[in-house]
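Here is subunit A:
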Amino acid sequence: MDNKLYNLVTKEEKCYGCGNCVVACPVNAYNDPAVAGGKGPEQLDKVIMCVENGVIKILNMGLCKGCGTCIEECPDGAIGLEVNYTT
Partner candidate 1 sequence: MIEEKENIVCPFCGCLCDDGVVKVEDNKIVGTRNLCRIGHKKFESAQHGRAESPRIRKNGELVPVTLEEAFDKAAEILVNAERPLFYGWSATCAEATQVGCELTEACRGIIDCTATICHAPSIEAIQDQGAPLSTLGEVMNRADLILYWGCNPMHAHPRHMSRYSVYPRGFFRKRGRKSRTIMVFDPRRTDTAKLADLHVQISPASDHMLVHTFREILNSYDVTHETVAGIPADAIRETMEAMAQHQWCILFFGMGLTQQMGKDRNIDVAIQLMHELNKYIGIRTTLMPMRGHFNVAGANITICSETGYPFAVDFSRGYPRYLPGETSAMDVLYRGEVDAMLNIGANPGTSFSNRALSHMAKIPLINIEPHNQQLLQISDVVFSPAMVGIECEGTAYRMDNVPIKLRKVVEPPENRLPDVVILTEILKRVKELKGKGA
Partner candidate 2 sequence: MNEIVLKPKDHTRISLEAEVITPDSFAGKSLDEIENMMLYQGNRSVRLKERFDVSGSPCDTAADLRIIIDGDAPRTKRVGEKMSCGEIVVRGNIDMHVGAEMTGGKITVEGNADNFVGREMVGGLIHIKGNALDYVGGTARGKMEGMRGGEIIVDGDAGDHVGNFMYGGVIKIRGNVGQSAGQHMRGKGTIIIGGNSWSRVGCEAADGTILVKGKVHLSTASLGYGCIGQVVKDPELGGDVIEGEFYELRADMGYEPKCGIAKVYASVGLNEHILPGGRTSVPRKGDMPVNRDMLPYLKIYHEEMIVKGGKK
């Protein structure tokens, strides 16, 4: 997982837990219909991230294709995309 080209990094202390990133993410929406309709994820093994204890938590980094939708929808920069050119 670590040697992927794209990596999501989170800053919990900045996160509101709004879930914008969770719902906006096309992978989450495709894999879990609940997320597509705005609810919290119901199938935790199929989504990239969810909000846990009020802050964002990455669950399955492997599913992320690096489209960057989530980082656009975070007003606070609490989620970011890291690109690993070296590997």
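Just so we're on the same page, a contact is a pair of C-beta atoms (placed from the backbone, for glycine too) under 8 Å apart; a residue touches a chain by one contact, two chains touch by 3 or more; residues count from 1.
With respect to how the candidates were assembled, all candidates are chains of the complex that A comes from, given by their letters.
Being a predicted model, the structure only gives us computed values, none of them experimental.
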item: Neighbour of subunit A by the touch rule, complex-wide, chosen among 1 or 2; value: 1
item: Parts of subunit A lying in touch with candidate 1, wherever the complex brings them together; value: 15-20, 22-24, 29, 34, 36-41, 50-55, 73, 75-76
